[in-house]
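One chain of protein is taken out of this complex; the other chains stay put.
Let's turn to chain A:
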Amino acid sequence: MSTLSFHDVRVRYGSHTVLDDVSLEVTDGQTVGLVGESGCGKSTLARAAVGLAPLTGGQILLDGRPVPNRGRRPVQMVFQDPYSSLDPRMTVGESLAEAMPERLGRTARQAEIARLLALVHLDAARAADLPGRLSGGQRQRVALARALAARPQVILADEITSALDVSVQGAVLNLIRDMRRDLGLSMLFISHNLAVVRYVADHVAVLHNGRIVEFGPTAQVLGAPRHDYTRHLLAALPGAVPLKEQT
């Protein structure tokens, strides 16, 4: 695994600056959580790293070299909506095979598909299923397996549990932690849910109005926040301040 670093990244749509000189490092084998309210540019940052959003300024480097934005990217992304992230007409196996870096023979391909499905705790028999037969959580696991199929150096996970039911979310979060432990994955984990980020991330970056306002080890940022905005986010959590008395 490798280090993905954002240097003074700036993204503008027309006159609207979405990201303003964002610098952030996802170091080897670490999971970095990115939190912030909706519209603050979290997805844009991830999309810029895989060439889906145009950079207006700055650089995104993988081990010191620019991330290629053509061909198979060494940085892979998993998306938020489980119902839009898999082609409804391709079987699970076909979706995985498409993302594999080299063309394999039939048996080697089957073996690789089975290996990937096992990594995300799915039965190899699922390879023949169309996405329509999978639950939301299963789809997200297939999407994760597809990202792994490309043998990436870094994975960007954009709100991958927010469309899932709570009972399924837990399974996906456990999986993310297992994968970091077993595969040493580097990951940028985007979520607006602080409790979820606290559970999976080693470091947390807080994005506000297109700028990183706080960055540090998870326990420190969420336990002893230094920036006002981080404190504001934490105070907004249900149960943080009793609602009934406060109003």
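Everything that follows uses one rule, which is that a contact is a pair of C-beta atoms (placed from the backbone, for glycine too) under 8 Å apart; a residue touches a chain by one contact, two chains touch by 3 or more; residues count from 1.
The working rule: contacts and distances are computed from a predicted model.
The complex appears with one chain absent; UniProt names that chain "Peptide ABC transporter ATP-binding protein" among the candidates "Probable septum site-determining protein MinC", "Acyl-CoA dehydrogenase", "Sarcosine oxidase subunit delta family protein" or "Peptide ABC transporter ATP-binding protein".
Only one of A:34, A:48, A:77 or A:205 touches the absent chain when the whole complex is considered: A:77. Between the chain not shown and the residues A:4, A:194 or A:221, the one that touches is A:194.
Here one chain is not drawn; of A:52, A:111, A:128 or A:183, the residue touching it is A:52. Within the entire complex, the positions of chain A that touch the omitted partner chain are 37-38, 50-52, 70-73, 75-77, 79-81, 84-90, 95, 98-99, 101, 135, 143, 146-147, 149-150, 165-167, 169-171, 173-174, 177, 192-196, 198-199, 222, 232-233, 235-240, 242-244, 246-247.
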